[in-house]
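Removed from the display is one protein chain of the complex; every other protein chain stays in position.
Moving on to chain A:
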Amino acid sequence: MSDTHSETVAYVRETMLPPEPPPLAESGAIKWLRENLFSGPLNIALTFVGLGIVWLVVSTVGPWLSHSVWNAGSMAECRQVIAETWGQGATGACFALIKHRWNQFMFGFYPQALYWRPVLAFGLLFLALAPVLFSESARARRIVLGLSMALTFVIAMVLGAPMAALMGMAVLMLAWAALIETRPQWSLLASLVYPFIAVWLLWGGSLWSEAMVLAGFGLGFVVWRLLAARFGLLAFALAVVAAVAWWLLLAGPLASMLAGVLPLRLRPVSSDQFGGFVLSITIGVAGIALSLPLGVILALARRSDLPVIKLLAVMFIEFIRGVPLITLLFVASLLLNYFLPPGTNFDIILRVIIMVTLFAAAYMAEVIRGGLAALPKGQYEAADALGLDYWKAQRLIVLPQALKISIPGIVSTFIGMFKDTTLVVFVGLFDPLKAMADTIRASFEWKGAYWEPYIFVGAIFFILCFGMSRYSMYLERRLKRDHR
């Protein structure tokens, strides 16, 4: 021991030891195998059982998939091709069906000449979301913007959009993207206007009716802003009254008057022509966008000190969670008609969206309540001690943290809700999984195709849901604040 006085009792270190790298771990495939697969008799047995199961699955599904046929006009033709190539009795998938009926899976019975409209609505969705979803990373945002614009344009062109529409969408998308990149704050307003553009593109009709609905929201907001300082919560009620009065009394006549001056019309498409993924994504996106704010409000209400508000929130959440979604959908399709005054034409997709939203919001509320409960009491106290009022404390301190904690649960609820949109088949809408597959199977050519549509629709759902899941993980990493 040359560098210490270890031979004496009193010990003084004279040189500090420098940090050294850890010893090189033993590595190699054999070590890994031994440790993870063959570490004992039980594990050896389990390994072989596992291998057996894998073999069983692969040996049955493998040939079926590898024999798949992608070019054929009918099921009979498919079978013939398989028999010719792989011999009599060979099985094989007939994915030619997907190719043949692709448009129907995607658009349902939407008029073929108008396919570009849902495509544009879907493409614009990414423009509306990009500034919100990728606010912190300009690179990711630009990639998303560029890809969605290019794909939307190309797909719309391939689907035969008229020249005027192509020009219009190019100008709209480029202007919007420029707005996002130069004035991010203003682009959030454009994102708020997006739902109205999407509704117009999907259902067609006069743009003025959507504009008047939007103006009603604007009017309500202005009333609230002007009166909030003086009347508090009463101002909110007055704003609602003003907006409703606007919609009921002025919106209709004004819309038709403006349409007379400047007709901005698209060919109307009725709700029963919707189907396939256009329908699923419409309901899913609307449900997701509406259920999050509603869930936040319900979660806050359930933790409120005001007994009436708390009771209402508890009753709502427990009732909706206690009832199967299908029940609510039946209520939407059948019962609402009895309650509403005769003659009211209340769109079926809108009714379904409302029910799906309420259903998801109840789950969302509980997920967010978990996040709120996980926040240390000190955060509330610090916000109080600084003089922040309830709403400011919620908005600036509590919700940003609670929502961040709840991201996995929120996205789970989104994913669950999106998949649940296939249940609209029970109220006569053409969801892609059951209704669309049955429709295609009912045709003479594709009789007997059983697995293929399910596999295809399942794969599309998987891609969309997996995308949401990956985004949520990206967001969690982005928002991590503790160890950077």
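Heads up, the rule we're going with is that contacts are C-beta pairs under 8 Å (C-beta built on N, C-alpha and C of every residue); 3 or more make two chains touch, one makes a residue touch a chain; residues count from 1.
Keep this in mind: contacts and distances are computed from a predicted model.
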Name under which UniProt lists the unshown chain, selected from "Integration host factor subunit alpha", "Cytochrome c-type biogenesis protein CcsB", "Amino acid ABC transporter ATP-binding protein" or "NADH-quinone oxidoreductase subunit E": "Amino acid ABC transporter ATP-binding protein"
Per the touch definition above, residue among A:Glu35, A:Glu84, A:Asp272 or A:Glu381 touching the missing chain: A:Glu381
Contact with the hidden chain (one of A:Asn43, A:Ser304 or A:Gln401): A:Gln401
Candidate in contact with the missing chain, chosen from A:Arg34, A:Arg225, A:Arg321 or A:Lys392: A:Lys392
Where the missing chain touches chain A, by residue: 376, 378-379, 381-382, 384-389, 392, 396-397, 400-401, 404, 479, 481-484
